[in-house]
Structures are given as C-alpha cells and as structure tokens.
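The other protein chains are all here in position, but one chain of the complex has been omitted.
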Amino acid sequence: MNKNDFAPLPPMGWNSYDYYDTTVTEADVKRNADYMADKLLEYGWEYVVVDIEWYAKGAGSRRSEYQYIPFSTLYMDEYSRLLPDPDRFPSSRDGAGFKPLADYVHSKGLKFGIHIMRGIPRNAAHSHGAVLGTDVTADDIADPSSICRWNPDMYGVRDSQAGQAYYDSIIELYAGWGVDYIKCDDICNTNAYPHAPYSGKHEIEMLAKAIDKCGRPIVLSLSPGPALIEHSWHYKKYANMWRITDDLWDQWPLLLDMFRRCELWQDHVSKGCYPDCDMLPIGVMGKGFGNEWRSNFTKDEQKTMLTLWCIFGSPLMIGSELPLMDEWTVELLTNRQILSMLSPENRPHQILRNEEEAVWEAKNDANGDHFAALFNLSDEERTVSVKISDLTVSGSETVKQNIADFWTGERLSVDQDTISMKLPAHGCAAFKL
Amino acid sequence: MNKNDFAPLPPMGWNSYDYYDTTVTEADVKRNADYMADKLLEYGWEYVVVDIEWYAKGAGSRRSEYQYIPFSTLYMDEYSRLLPDPDRFPSSRDGAGFKPLADYVHSKGLKFGIHIMRGIPRNAAHSHGAVLGTDVTADDIADPSSICRWNPDMYGVRDSQAGQAYYDSIIELYAGWGVDYIKCDDICNTNAYPHAPYSGKHEIEMLAKAIDKCGRPIVLSLSPGPALIEHSWHYKKYANMWRITDDLWDQWPLLLDMFRRCELWQDHVSKGCYPDCDMLPIGVMGKGFGNEWRSNFTKDEQKTMLTLWCIFGSPLMIGSELPLMDEWTVELLTNRQILSMLSPENRPHQILRNEEEAVWEAKNDANGDHFAALFNLSDEERTVSVKISDLTVSGSETVKQNIADFWTGERLSVDQDTISMKLPAHGCAAFKL
Amino acid sequence: MNKNDFAPLPPMGWNSYDYYDTTVTEADVKRNADYMADKLLEYGWEYVVVDIEWYAKGAGSRRSEYQYIPFSTLYMDEYSRLLPDPDRFPSSRDGAGFKPLADYVHSKGLKFGIHIMRGIPRNAAHSHGAVLGTDVTADDIADPSSICRWNPDMYGVRDSQAGQAYYDSIIELYAGWGVDYIKCDDICNTNAYPHAPYSGKHEIEMLAKAIDKCGRPIVLSLSPGPALIEHSWHYKKYANMWRITDDLWDQWPLLLDMFRRCELWQDHVSKGCYPDCDMLPIGVMGKGFGNEWRSNFTKDEQKTMLTLWCIFGSPLMIGSELPLMDEWTVELLTNRQILSMLSPENRPHQILRNEEEAVWEAKNDANGDHFAALFNLSDEERTVSVKISDLTVSGSETVKQNIADFWTGERLSVDQDTISMKLPAHGCAAFKL
Partner (left out) sequence: MNKNDFAPLPPMGWNSYDYYDTTVTEADVKRNADYMADKLLEYGWEYVVVDIEWYAKGAGSRRSEYQYIPFSTLYMDEYSRLLPDPDRFPSSRDGAGFKPLADYVHSKGLKFGIHIMRGIPRNAAHSHGAVLGTDVTADDIADPSSICRWNPDMYGVRDSQAGQAYYDSIIELYAGWGVDYIKCDDICNTNAYPHAPYSGKHEIEMLAKAIDKCGRPIVLSLSPGPALIEHSWHYKKYANMWRITDDLWDQWPLLLDMFRRCELWQDHVSKGCYPDCDMLPIGVMGKGFGNEWRSNFTKDEQKTMLTLWCIFGSPLMIGSELPLMDEWTVELLTNRQILSMLSPENRPHQILRNEEEAVWEAKNDANGDHFAALFNLSDEERTVSVKISDLTVSGSETVKQNIADFWTGERLSVDQDTISMKLPAHGCAAFKL
C-alpha cells in the first residue's frame, strides 16, 4: 500500500472536539453523521471523527478542575488497548468497540475516524498489563519519562520490537472496527520537551508501519502543531496530514498568523501529504467546555479562512455541531468554486504578504487550472491588487478580462498590469484566471 | 527554630551513593557508621546518609537495563509514605521504619540522614492512596505532568493545603525515626523541564515549612545541581545546602570546572547556607554500579579538591566505602589545618582564575583568621604566586615571612610583593597568613 | 586606592538624560548644579552627571530620524580621545575640556560626572588616529566586530597592552579635568550580542585599572542593564554600581518589575558596590526627546519608588530638570527619614513578594538600626502586614508599639504577631522598628 493513495484529496469532515470537548456520545456522533450525509456529503465532506478521551470514564465530569481527569479509569481490554466508554458508546459493549458505530457511519456513505494519544495507558504500565503477541508487559515498553504535557493518560512507547507489537495490536483492533482515519495527538510536536520537540519520531514510524501491515487504508493525521519545518520530509514520508498550528480558535490574530504558517509550508503540499491548518471554528461551539457560543469570526473572516485553507490545500474539518449551523454557514461550506481549489494538483504559491495584504495563487500544471486569491489583512476596507507579471502565467495563458469572485460573483478590475478588487476589512476575493 | 542553626558548620559525613548506588543495606550502613565513629568523628565527620531508593523492592537487580526499575514495587504505608525495603533493612519491619538504624547511628555519636525524591509515589496516585490528615487521596495532590527526567518513582506535589499536609506527614514520620538530614533530589534543578528548571520551588517551601513544624532540626540538602544562581536568595531562605554541580565524579575536567562554579557562588556562603560541591569521589567506589574502582584522581588532585571545598566552604561528603580507604586517604580527610578553613565565618573570595591557575583566600573578620590557597590548574609543574596587594590584607595585618603549606609543611616563598610556591600539575598549597 | 572607598554611600545626584537626551549644554548643567547646591546638597545630593554624546556635533538635530546620528562628527583630540562639543560647552574650547565646568561644579561643593561609551571612536579607527603612549594607531586596538547595538559611535577595544594604554589615556584626561564619576555605557550588558552579553568584561577591567592608576577616586558606574547575576562577583570587584534594569521610565509595570529585580540582587549590596535601579523619572522630563511631560507616576508610586530604592540601597539619580520640580517633588526627595535607610550598612532583605504585596527590611548589624517597608502592589487599597516572626528581630530587640510611617507620620497597627497598615493602590509605608 502507498499511504499517499489513502487520501488523494485533503480530507474534509467533522470533528467532535470544538463542540463536545471530551463529552461526545454515540448519539451525538450519529446526529452529526446524519446531517453530513444529508447536506454535505455531495460537496465532498465525508469524515466523521470522534475526538479525545472516548475511552475515559466520567470524561468531562470535573470540567471546572480538569479538562482531563488525572489518574482516572480508562477502559481497556486485556491487552492494554483502550476501548470506548460503554456509558457514552453503548453499542461498544461486549467487545464490539467502535465497530457498530463505524458501520453506521459507513452505511451513510461516510468515513469513520478516531483520535488517539501517543503511547500506552499509564495505568497499563503501572498494572503490568499484557501486550498482544509478546511475552512482555506494558511496563517493559512504556517509557516513564515520556509523557504528554497537557494530558495525563499515556506514557510514550519505547523504540523496540515489543513497542512495535503494541502499535500493531492497536491498529489491528481499530482496523477491525472499520476505522478510516486516525488523529494521533502529542506526537507532531511533543511540546512537553521543548529541547526535544520531535521525541515521538519513532512512534510516528511505528504507527505508519502498523497501518501498512493492517491492510486497511487508514489516514494518519498528526497533532498538535506547530509541526516542525525541519522534519517536513519525515512527516511526508510517514503521515498524511500534520498540524502546522497549535489549536485554532475563532480569533482574528490566530487566523492572521495562519498566513505566516502557510507561507512557511507552501512548498510541502502534495498528494497524500497535507500540512493541516486545523479545524474550522465556525457555527456553534463550546458545549463540552461549559460555554456554548457562536463563532466570533465575522463573515468576511470565515470566507478568508475557507479561501486560505482551500487555495493552500489544507484538510477541512468542521469543528462545530453540524445540525446547529445556520443557512449562511452551510453556504460557506458548500461553495463549489471555492472547494474546487482544494486539490494537491494545484500547487500553492504565496505571491505577497505584508502587514496589510496577502496574495496567493494555485496552479495545476497538468490541466492548466490557475486560481488566485486576494486577502485584505488590514482592519479597514482596502483595494488589494496583484501584478499580472507576478502570477506564474505561462506563455500560452492569457488573462481574461472577465474574472469573477467566487464568493460574490462580482467582477474584479483587470487592466494591462494588474487585477484588483476593493475588499472589506479581513475580507478576500478568490477567482480563476 | 532558625534553620541556619541546624548546621552551623558545613556538614561533613558519608553518603552511600558512590559505592552502593541503589543497593545499600542496613549492614553496610552500620559498617560505615562504625568506621566513622572510630576514625573520623573526632575530626568533625558525623553524618551517615542513606542515598536513593532505600524504599524500592529489588533495587539494582536489573542494573544492566535500568538504574531505577520503572513501575516496580515501592514500599509504602497506608498514607502513601515510603518505607524502607524490609529485605535490605530488616530492622525496619513492623512499622519501625528507619528508627532502629537511626538509633544505632546516634548511639555512635553520629547523625543520620536519608535521601528522598521530590513528590509522592506514582503508584500512590494511580491507586488513589490516602494522605494523612486530609480527606483527599494521592491522585488529588499529584501533578501528572510533573515528573523527574531520570527517575520514575514520583509525581510532583501540587501547591495546595493538601500537598502541604503530605509533606508534613512524611517529615513527621522521618522526624519520628530520628532523621537529622534530608537530601531531597529532583528539586534543586528540575531538569526535566529546561524551560522551567525551578518548577519545584513551592515544594522546597513546603519541605521547609514541614521541617519547621516537626520540631526536629533536620538539615535540608537539595539536589541535583547545578543550582540556579538567580534563585540563590531562595535556596538560602529555605535550605541548608544546595548542589552547585551535576554529579561530580573522579575526572579532572569536572574538578577543574568546579573552580568556575565556586567563582560563581563565592558570595553565597554563610552560616546555615552552603553551596554544595558534591561528594568527594575518593577511595573505592562503584560496587553497586557493577564496576568497583579506585578513584582516578591523582593525589595532587585529591588535595586540590579538599582544599577548594574547604576554603570555599562546601559541605564534605565522602562518597566511597569507608573501611576500604587506605592510610593516605584517611590522612587526606583528617588534616586538621585544612579542615580548619571550613567555617562560614571565613568569607571566601576568589582572587584570580585563568586557564593555568587559581588563587583563593578566606577571611574571618571576627577573629582575623586569614587563609589562602594557590592552585596549579595546568598540566605541568608551575610556580603559582599571589600579589600581597591582591589579598585583602587589613592595615593591622602584617604578612609573616614564615608561611608553611598545610599539606607538605614546606615554606612558601615570600618577598615584599608576592607569595609563591612551585606546584605540581593540578596541585595546590594552602596556608594561613 | 580601594575603589570601595570612593563611594561609601550609594551615590545621589542628577543626570541630564531624562530631560535633555543628547542635547544638554553647559548652561543647562550649571543651572541644575546651582539648584542642587541650593536646595538638595544638604540632604546628600551631590553628583552632577552629563550624559550621552556631549562630544557629538549637532547631537539631537535630526531627532525625528535618529537618536544618535550615524557617521557624524565627534570631537576628538590628536590621541583619539573625545572632547566636549564646543558649541554646547563653550568653556571647553582650546583644550580645556570639561575642566572649567568641573571646577564650577566643584566650587558649589558638588561632584562632577560624565557618561562615556565603551570603546574608541569608529572615526578614529577608520582614520588611523594616534593612541597616546603607544606607537600603534586606533585601527590596531579597535575591534571591528565589537559594536553597540543602539549607538553608532564606537568600536570596542581589544584586550591588549595598547588597548589598556588607550583606556589609561582617556581616564588620565578625565581625571585631569576633575571628573569624579564615570558612567560607562554599552558595557554592563552588551546586548548587541545576546549570545555573549558580557563581551565587554575585559574593558571593565581595563577601566578599573586605569582609574586605579590615575590617582583620582573616580566612581565607576556601568550601564545599561539588566546586569547579569552570574557576573555579580565581577561587577563587585571592578565597579561601584551597575544597572540591574534596562531604562526605567515612568510606567507602573516597569516599577513593579523592579521588585523582582531587587529580589534577585538583594544579597549584593555592600559598601562601594551598588546594584543600580536607574534614574528616578519624576518631575518634568523629555525636552530633548521633543516631548516635554510631567511624570506619569502617581504620588504613591513615587513614594514607593523612593522607598524601594532606599531600603534596597540603590544609587539615587534624579532624571528630570531640577528647577522645574514642584514643591511636592522636592519634599519627596528630601525626606530625611527615608534617606536614612540608604546605607550599605543596612543589609536589605526581602521578606515577602507576591502579586499583591511586598515586604522588605534592612538591618544594620553594627548599630542595630532596623527598618522595614510594606508595599501594596495591587491596584486597589489593601491592608498589608508583616508577621513580626518573619522580621529578623534579634533577641534583645523588642518591637515598639509606637511605629510611625516615614511618609505620613501615621502610626501603624501593631499587635502581638503583626505590623500592618492600610495602603492605597501602589502605595507603601516605611518605618523603623
């Protein structure tokens, strides 16, 4: 299997985190899957991802004290492999795991993903749990000095045959459930160790090998960011997507900073290899955090976000509760012209970035498709322009006079030298040349 | 109680680590205590310190794999407090703890010390053990993200009332045993967190408060080094001694580097407050490490070490097996003139340091005692001198013509301007003005 | 000469910078000296210091572009030594230098100080100027890679005999003028080189040697801060005062941060050795910066500043135009009780510091004087207290019931355990036990 074939396009889907934090239930997942199948699937949205601590008893029950309750009960099988919390995922009882839920999602024509933490449960190490296919126990493969800074569940796994066996065993289990996508956390940037932020390197390789062995094309997504540019080749070799940012929330400074991050990673997007700008914090979020709110992004900021993610080639994961989305948000996510830019065949290229504006293009050398986007990064209305000579216009390509913005349908101003448009604060235009 | 009265002189004693690693037994401790009482006590040597993992079952039994076996059994009482391994310390059975051994040591006119790791046992947190005097359990006070980089036994304790209660409870237990000296490890420099190397600051304060409450004058010694000079005032306020170096072993480059460290800390020695140059790696070491050896330091290097430690004012802890010391080593450790420099009344002062030589003095403003030492740091014989004008000679002080080296008894050369002596490579002279 | 005798008390005086920037003239200096002699001298204020670029033609004339005009004319003698700008300091013409102005200042019973930059003028190096007492030229002693990050005037001087000769030559010149105080800049922390912030170490030593040779007791003050705590012993050995902060201006966050800095340096104040909290930004400042303003500090903040500087033992330098001070400010600076705390005999000691409050004491072991101060660091009125047991009260010392605040004369509340007072936001009380 070539892992680059697992995700020929940047994955598009929904993730439970921004709305549910650690509290998502089977019913919640189904409700969002139903909505996606009904309203979004035809536009390419297909992944349904259960995020962090689906295995933790009472997750979220002491939210004012802890996001992740330390030293609490994590459901495991006899081989130190985590299992869904049966209270929240009733269909998982009696050893079924996530198979029934995955089946449901698949029945809708969708794909099923789960979140995992790097490593093996600390509880398994302290209780000397078994490791499938080996004669060692969890304490032999757990590294007591390899922990996550922000989550207390796991110890890192040592680089050894028995360690590989553990990763093989969990991936085999997940593959058996029908998992199509794994988001592994505390691995892209192991920031507990500022002096060794890529300390999970061998675990990335072990995961990739385990997936290769399991026979199921499971997309591998790495978190959290920021990914380390000096390891770009390694992410590309072993993973399908990797977060280039820490958690993105609905604040303009974070979105603005994403332009810098995309600049950094612009040469690293290719089929099966996607720098990941993180979930889209739109619609309604926060219930599991104890504070439900509607996205603080303006409409222009939301368009800017979608445009940047698409022209750059980032995966698209909706972070909010799907059934609570309003009409406008649904339209935002189903703009076929904008989504048409989202292909690794379209090589992204930043033409310009300064304090006030950014300009990007994406070009498909095979079929000649050529997209561009103008961004107003300033806090005031502003005409943003690009010199045609700065676009990588090939000899045979003539710039049309009639260029319309994908969002508004309005014509951009085109003269001999430049293409320009007046844009609202934090707004953008996207178009095809 | 004023903690500065607990150790009016820099503590002098023996520590089990350099010879036994984690494997020391009750019989070993007694044998060394007997020797100290017989041969060294009259010179000021009095502390007998049991170093790391006296509480760990099977400590040292998998030495080729681990120095500290991860996830192994640590003996604890019902309040999550560590107890001596009954196999190695038979007298500790039935709840006696270290009391019988401390009594034995005290009966010899000596003082008894133990090593602890910062925090509460990980096992206690995972098993939700009780905390004396509180209605919480260990998981409530253990910080799952606060670990030691090099030892897997403990979690750090949170800064809270219940956390203080835990420290109170262990110090109360140790005070009841008759402990006179506690060496707390992973606290002076919490180097698992290079970005936050003083993350145990609140635990230092909690320990100091617990000692103040317990009513017994227990000397508090902090490890490992290097201590952080920017926290010098904090060490002084709460502890009696703090390591200014990582582990010192019998290699000249490490000893040479101590001159730099003493330079840094020269203004921070006072009664009850001792920057600590670490144990003296002399005599025979290494049995517990699986590799018994005699100190690699030359005799001149050993003299240089003793001279620097004494004129600077460091605690003196012998790291080797006392009964295996040869005659020459015993003489080294019982030179009354050299040891007479070891007083916080004698304020140390580095006069000079360069690649080839160092010169120190120490002066007692109260009684007028004035010591100096010349060090040859080069690899060849060399005459080292000090200008009399560089010594802080007071108006009334006249430099004698007859100055003898404490080690050899030989006279130094004194002329109008300088005092000098020809010294072997890595050698020294020490004298009284 | 013992440099610690040059300044037996922390220097108190006036500095031209905060009001004049680079533009101060002879008349300005005299006007401030007159004022000081009339109104402040009797309280201990005595130093009159001419700050940066007294040697630069047209200094301040292109202020909107540059604070320090690059590549401009610097007046020099035939030995590459800087001379006062004759336009601004007319009495300096014909080789007189600052002698006439120094004489004037001395005639008032005051002391005269100047600012210099580390190194030798870049112009001298490029024009191969002579160096007095040597047969080399400036290009031989200037280090082309040693520059100041923020001022373009000088190159650092190499560590060599000829380099020492240059420093000897300038100090000899200044001593001949009657200079009593030299503030050398770009030397305490050479922050052009974050990886080598003490790159001027050898130049500090050369300056100290030159002063020792010159026969005049010239106080040596090092800037800018923050001084490096790991070199504390070196500052003490060679200088009289060193800035522990970058420039202090009249903003509460900067003053608040000084509590942290004083905590760090509390053990390093002794006769002739003064960590320096920088000038007092009170009264009227800014004319030379093109923007005259009255201090933004509240009255309570100003009292807090004076109290901290005095109980800690910092030099006191007024940064504003003296004749423009109002009555209240003059009273602030002439409170004899507050100023009585300013003695290196009084050892400072921070008792407590947290987000809301700080408590300090200073004790003179010789005469028994014992001062304390309570600070309200919070933004609201607050009662601040100190436990009497936390004060280093000696056995013979009894805490009086009648303790009055030095600023208001009001009695503090004293009970068996604590001393307390209600303090306004950012306010303080100071008193004698």
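Every chain is named by a letter (A, B and C) in the order it is written, and numbering of its residues begins at 1.
Here is the rule we go by: contacts are C-beta pairs under 8 Å (C-beta built on N, C-alpha and C of every residue); 3 or more make two chains touch, one makes a residue touch a chain.
Keep in mind that what you see is a predicted model, and the values were worked out from it rather than measured.
Of the residues listed, C:70, C:109, C:133 or C:290, which one is in contact with the missing chain?
In the full complex, the listed residue that touches the missing chain is C:70.
Which residue from A:3, A:126 or A:236 sits in contact with the chain not drawn here?
Candidates A:3, A:126 or A:236; residue touching the omitted chain: A:236.
May I ask which residue of C:12, C:116, C:147 or C:419 touches the chain that does not appear here?
C:147
Would you indicate which residue among C:34, C:77, C:103 or C:139 is in contact with the undisplayed chain?
Of all options in C:34, C:77, C:103 or C:139, contact with the hidden chain holds for C:139.
Spell out, residue by residue, where the missing chain touches chain C.
Against the left-out chain, chain C lists 70-71, 122-123, 125-126, 128, 139, 142, 144-145, 147-150, 152, 192, 194-195.
For chain A, which residues reach the chain that was dropped from this view?
Interface with the chain not displayed, on the chain A side: 229-230, 232-233, 236, 263-264, 266-268, 350.
The working rule: only the chains that are shown with their structure count from here on.
What is the distance in Å between the mean C-alpha positions of chain B and chain C?
Each chain reduced to its C-alpha mean, chain B and chain C end up 40 Å apart.
Taking each chain's centre as its mean C-alpha position, how far apart are chain A and chain C in Å?
Each chain's C-alpha centroid was found; their separation is 55 Å.
In angstrom, rounded to a whole number, how far apart do the mean CA points of chain A and chain B lie?
Chain A and chain B have C-alpha centres separated by 51 Å.
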